[in-house]
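The complex is shown incomplete by one protein chain, all other protein chains being positioned as in the whole.
Entry: subunit A
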Amino acid sequence: MLKVALRHAVPGFTLDAVFDAPAGLTALFGRSGSGKTTIVNAVAGLLRPQFGRIAVDGTVLTDSGQGIFLPPDRRGIGYVFQEARLFPHLTVRQNLLFGHWFTGRGRRPDLPRIVEMLGIGHLLPRRPAALSGGERQRVALGRAILSHPRLLLMDEPLAALDQPRKEEILPYLERLRDHAGLPILYVSHSAAEVARLATTVVLIDRGRVTAAGPVAALLSDPAAAPLFGLAETGAILAARIEAQDADGLTRLSTPFGPLFLPRIGAPVGTLLRLRVLAQDVMIATAAPQGISALNVIAARVRDMTDSGGGGMLVRLDAGGQVILSRITARSAKALDLKPGRPVHAVLKAVSVAPGTIGISAG
């Protein structure tokens, strides 16, 4: 468990943030310039905050009150930067083992396992200059993991990559989150990344923590929608692959029954994490007939929130699972929606983009 309490003022900007990061992946989410990187640098020891206390698992790293400030090399915190920052004069293998050389102390480096997990075995003898952006970022990730950290920091590790490269790395991050038992503090301004990776979300706005909590609860909370951006608001669903249908669709089992999506390339039984955006969900009061949308889900209105601009966020309850729908206030009135009313949520199968589907530990 990482505990952070910071106050740091520079001309024109004041950071005043308090939050905890439990096991799993904690995402610091906010706009550029909201202070996320400053927080992460303070945790790493690259920035000395004016006031504050930072502790990991009971070990105090920074305490301005007691004059404690551990230098970065004595913190045992891995850091994956936005630009990989590989050492240009060392090979990939030497880069990977750099941290181990200082922190290993009798431990054997877990090089083969990490190299296999990240798929970088063929790169070992190369120099960073000969790597693609995605390969560099994977090596940087491996290098941080191999330095035996007790906490991993990642500052927008995917921001400099194009979409295919991002999708190349995301599965590795999921594996790391689920199998390495290493707490991760992950900075991002992409709601899609947060929805796919985070277990806990801390929302940062202008240097302050505006909301924090488990990812599914926070992303589907209408009150947090303005912070994420309305277009990014949606529910997180847990689903399991039940069958791969012959016509190319994948059938998932969910708390509210079957869900059909375009083919997901994972074996039957795989546990998935889906983000269903509120703007992709329609509401019908009667079971719709002659409609192309494959997924019609029986649900009940839980509550409705005015989201401004003539829009409404309707929170639905489908077999205990929350689904969010964004509709106009006019439609809500025409349908006479009110809490407790049974409705049908309609979701087009193709609206869930394959790149946003995450894989969770079974």
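By definition in this document, contacts are C-beta pairs under 8 Å (C-beta built on N, C-alpha and C of every residue); 3 or more make two chains touch, one makes a residue touch a chain; residues count from 1.
Methods note: contacts and distances are computed from a predicted model.
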Out of "Proline dehydrogenase", "Molybdenum transport system permease", "Cytochrome bo(3) ubiquinol oxidase subunit 3" or "NADH-quinone oxidoreductase subunit J", flag the one the UniProt entry gives for the chain missing from this complex.
"Molybdenum transport system permease"
Taking the entire complex into account, which one of A:Val4, A:Ala17, A:Ala144 or A:Leu161 touches the absent chain?
A:Ala144
So which of A:Gly35, A:Gly99 or A:Gly358 would be touching the chain we can't see?
A:Gly99
Identified contact with the non-displayed chain, of A:Met1, A:Ile68, A:Ala130 or A:Ala180
A:Ala130
For subunit A, residues touching the missing partner are 44-46, 71-79, 81, 83, 85, 87-89, 98-99, 102-103, 126-127, 129-130, 143-144, 147
